[in-house]
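Here the complex is missing a single protein chain, while all its other protein chains stay put.
After this line comes chain A, so read on.
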Amino acid sequence: MTTLAQVLLVSVLAVPALGALVVALLPARHDRGARIVATVFAAVTFVLTVLLVVPDAEYGWFTYTDGPPALLPWIDVSASWVPALGLDFHLGVDGISYPLVVLTGLLTLLCCAYTVSKVPGGGRGRTLAALLLVLEVGILGTFLALDLVLFFIFFEVVLLPMYAVIAGWGGPDRRRAARKFVLYTLFGSLLLLLGVFTVVVAAGTGDLMALTGGTGLSRTVQYVAFALFAVAFAVKAPLWPLHTWLPDAHTEAPTVGSVILAGVLLKMGTYGLIRVGVGVAPLGAAWAAPVLGILAVAAILVGSLVCLRQTELKRLIAYSSVGHMGFVLLGIATLTVTGLQAALIGNVAHGVITGLLFFLAGAIKDRAHTGALADLGGLRETAPRLAGLLAFASIASLGLPGLAGFWGEAFAVVAATERGGPLWITLAVLAAIGGALTAAYFLRLLRRVTHGPASPAVAGFAGVDRPEWLAWSPLVLLALAIGLVPALVLAATADPVAALTGALP
């Protein structure tokens, strides 16, 4: 029986897919019109993602004989697709995926709206808008998929449109950066594919609802599968030392590409690690947790120290992502409810704040025609609003309590402390020091860019215009709202996360 909620769930993917098709088919002379159409489709998709919170009427009325399953979606849709491969078209949404789904809907909408008036040089605006919608399908599909093979397919769908966005609309060195991005992440995908088939062959099903909790998988299979998953997702997240595709891709990508890349694409890695890695192979996760924790803290420290010595605006923000994702991965590595929840809110906060930072960095670069910190300076003299927003985003990103970034970082540290023992306490201490270093490089950034006398590059800056306000203000408000009311993200996560960690040894 198909309920309204299930129709809703499928249409979350169908609407942007249809939108991409429509936009791509519109004649070239209606370029601006096509971008507006794309924005409308993105807006509808966003509304639909928000509505997913309305649970199925039957939800909550099941009775279970042997306790609830480890994964219980609010809504799910299942249809057999390729029986020979054991592939089902199985989608579902729960408290873990919901915030990320909404974030994806929001950022795509903002990027489409931004593209209506600002098309980066390199290609047609409507093609870019269509690619953004295709990207959205892939990312939403990844977050919604409840079948391992389907998850892999969506994971891959994202790759080529992103390649096209970077290679088509990026900066001067865009082709090299795009190639590096696609080859590096393909390498990760290869391992993911191996992992998926290891699990599917061993368990005889790809259904995540059945697989979560590691039922039916031997210890060895779980170890192998987790190792494969971990490396695959570590490339995507990215986890040090598998991060070097990121700075190049970010520096060269157009503004909207960077926003999507940092805002939601990286989250596919961390989400995958929680849902697939920890979910399907809990024994493997427990086995690899210390290594993961050490690498996460290394990412925090290396990321922030490298940022201290960066000289380019977008590259600095890209590296800051390495540090922030390090906090998220540290939260996951603790394998505690506290840590996983910190990782989830850290994910969302990073998407909001770094999305905003890339919007701002893009706006500054477009105006100044340079991203070199040495050439920028005195922004608050010529563009006080832009400088104020940059200060806000930087302060949010350095984890100021009361803004979104705080919860994920502070509670990753708390979770490591909670875990206890010499290793995890050391990791907590190092991560906390990383927090101080994060403040150091963001303040250095602000001092270079906003303070001091106005440099020639920032002279005659245009103020923040209406499309920019439209795209940025939701992110500003969200950074503040999540900071003040973290329950916005975390309210529904407690049960699924507790169920997930329940399967851990």
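By our rule, a contact is a pair of C-beta atoms (placed from the backbone, for glycine too) under 8 Å apart; a residue touches a chain by one contact, two chains touch by 3 or more; residues count from 1.
By our rule, contacts and distances are computed from a predicted model.
Enquirer: So one subunit is absent here. Using its UniProt record, which name fits best from "NADH dehydrogenase", "BMP family ABC transporter substrate-binding protein", "Dipeptide transport system permease protein DppC" or "PucR C-terminal helix-turn-helix domain-containing protein"?
Expert: "NADH dehydrogenase"
Enquirer: Which one touches the absent chain: A:Gln341, A:Thr354 or A:Ser455?
Expert: In the complete complex, the chain left out is touched by residue A:Gln341.
Enquirer: Touching the hidden chain in the complete assembly: which of A:Pro120, A:Gly293, A:Gly435 or A:Pro474 does that?
Expert: Selected residue, touching the omitted chain: A:Gly435.
Enquirer: Of the listed residues A:Arg175, A:Arg219 or A:Arg447, which contacts the missing chain in the full complex?
Expert: If we include the chain that is not displayed, A:Arg447 is the one touching it.
Enquirer: If the hidden chain were put back, which residues of chain A would touch it?
Expert: With respect to the unshown chain, the touching residues of chain A are 180, 183-184, 240-241, 244-245, 302, 305-306, 308-310, 336-339, 341-342, 380-381, 384-385, 388, 391, 395, 400-402, 406-407, 410-411, 413-415, 417-418, 428-429, 432-433, 435-437, 439-440, 443-444, 447, 451-452, 485-487, 490-491, 494, 497-498.
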